[in-house]
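FYI, not all chains are in this one, though none of them got moved.
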């Protein structure tokens, strides 16, 4: 079974909509529900892993598990002026349970709003310092009148587990392409649901491929602590097997394409990402390592040094709706998700196709006698023949196909077809890497 | 005996005019006549080599020999409406012998013209697929009226030989500079006669030099198959001896200077060519390896990898008259040929002069006591002293003179004179390469 890109776009958008209301966090029921939903769409089982609170992970410890059931602020008249049920961004992530009456002045110290985006509810967390708080739009906040308010956070925050999902699609080689996305943000669409949703579609596409050259290791982790957990459990394996990788984040709106390099900057993933994006939108935004902000911070840290690059649409921290309630189902679109999906797929295809071809004859091959060349020589020759000749002249067994494609200025998948044809005619061979 | 550049320009133009009417092709009488004419102008014997039809040459075979005596299209009224004697471009190169009457509609399948250049007769060949055809201007073609026509190609196409010419001017070193040009195009002046004619003048100049540092190997070959034949017979020698080389083509018009790199891009030939052209015309056109189209495709092919760069005036494929009857004696000019000759000579001189000088004293030498420096120090000092000081400061035994000349911004022949003066004063020595 295969899907058209347009079908996939519609499906992905539905997945975003289904997942949107679930209150995800680093730990807890919402994240488990999200992983279960993803598993149901993958076409294969997602392995759900767990690690206990308090476990040491490099410089960090796994936090307690947070179970949020409800939360609200009630006025003396009994109105719920802020209500978790209306929007799960209203409660500060990892708020302690609380139920008490306060004067407005005291309540203010527990409120977060954005004066410059008065309609937006901000997204705030306090994972590593105990406390509680509510987020609300600045307009809403300004309507709070003097008086007493009851603040209720109906939650547990105590030792438990942190979960993440992992799925592996084996390929011909045990060399791996590593794909990571995160599942810890509540109701926001570009950051984060576009990430796990596009990753799910990519995982399903990979699984349905008739053959895979590389093994694909795909993980859905809570950001930062989750990627650290994953690294701490798999570091040696990852360092010896991963030849390329992508962190998938903010890949669902329709405004632009963006690229953030690995720390090393010129790994296979970086080269594939830049090649793919160049042929999708030559004006894509090139960020630098200084602009990093997601799990590439862990994957590319000194001593870890995995080749993880990032392909995005509008990058986290760079669009006005980021980390607010405005990052919703109107910001992410089917065509935005489709573009992100195709860009990531293109980069992965570039990695699958890439090789080091070496021409097997000295001097230019005579294409004519093989039916590969027009036999009448006249002004002009077709683009296809030109690409074939250009590929042959660069097929010195040193340059790889991504480099050759960049030199020639054509997308690598066009060259992939020519490579197969030239192998069939015994004009080139592929060098071992 | 020496010649002024202007004398040489006039001579070269006469050679083009003499060679213009000869019907050259990959093989046959016309090419042999051309080689004999070149031999008579070289001031030394050109060695004419032969290889038999059918011989395998890497991926290719030597084609049959083509002897063209005459060819025409005759109307029912007996008029020769197309006549090889009027212009030898009228017959498709390597046309089989034919003598038959056809209706105009059937004849059309054997005619070639250029609707967008209606006055030009195109140049068309069919070396590796049997057939026959005529080329004519589009205006001429439009005048053909319905009716029957007799098409006659009075030619032989059968096993024979392919010829090329080779001449070697020995130098102090057995390291070689390799110069190649081609002799297989009929009546066209920039592509190709400027090439063999400038090469002939360069060969004569080299032969008359009182001393040559390098050995010069100069060949006149049919394009593609001829260079492949030459490579197949001399590859090991060339790979061990050739330190620089040039393919000489399209070097006789007056419109611009052009450079096409070797595949490697930064060989001694490339550096010498760019240095020479920069000081002749800093606005010379820099093509890339993607723009290749002549025998550099063979000389620089993967596994061959000779350091062959190309200096041109208007590059093949880039000027409107290319591969048509408009590439004639009005397009190529004495000053165009002279410019091309000087550019190629300059690049060769750069290679002859090039060396790695090493200063023999620590700190700056005291030029004053050697009469190399003004003894009164006042504001400003001459360009000559400045160039000498700059050369000395870069004479670290690592940089070569081309690099130093580029750093300083002066032509290398100015530095060559200073190098000799500094050697005489025992201030520098030349490092072995």
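Think of it as A and B in the order they're written, each chain with its own count starting at 1.
The rule is simple: a residue touches a chain if its C-beta (ideal position, glycine included) is under 8 Å from a C-beta of that chain, and two chains touch if they have at least 3 such contacts.
Quick caveat, the model's predicted, so the values are computed rather than measured.
Colleague: How many copies of the one sequence build the whole complex, if 2 are shown?
Modeller: 3
To be clear about the criterion, only the chains that are shown with their structure count from here on.
Colleague: For the identical-sequence pair subunit A and subunit B, what's the CA-based rotation angle in degrees, nearest 5?
Modeller: Going from subunit A to subunit B via C-alpha fit gives 120 degrees.
Colleague: Distance between subunit A and subunit B based on Cα centroids, please, to the nearest Å.
Modeller: Subunit A and subunit B have C-alpha centres separated by 55 Å.
Colleague: What residues on subunit B touch subunit A, complex-wise?
Modeller: Residue positions touching the partner: 57-60, 112, 114, 122, 124-129, 131, 224, 227-228, 231-232, 235, 263, 289-290, 292, 297-298, 300-304, 322-323.
Colleague: Would you mind writing out the residues of subunit A in touch with subunit B in their complex?
Modeller: For subunit A paired with subunit B, touching residues are 358-359, 361-366, 368-369, 375-379, 390, 393-397, 407-408.
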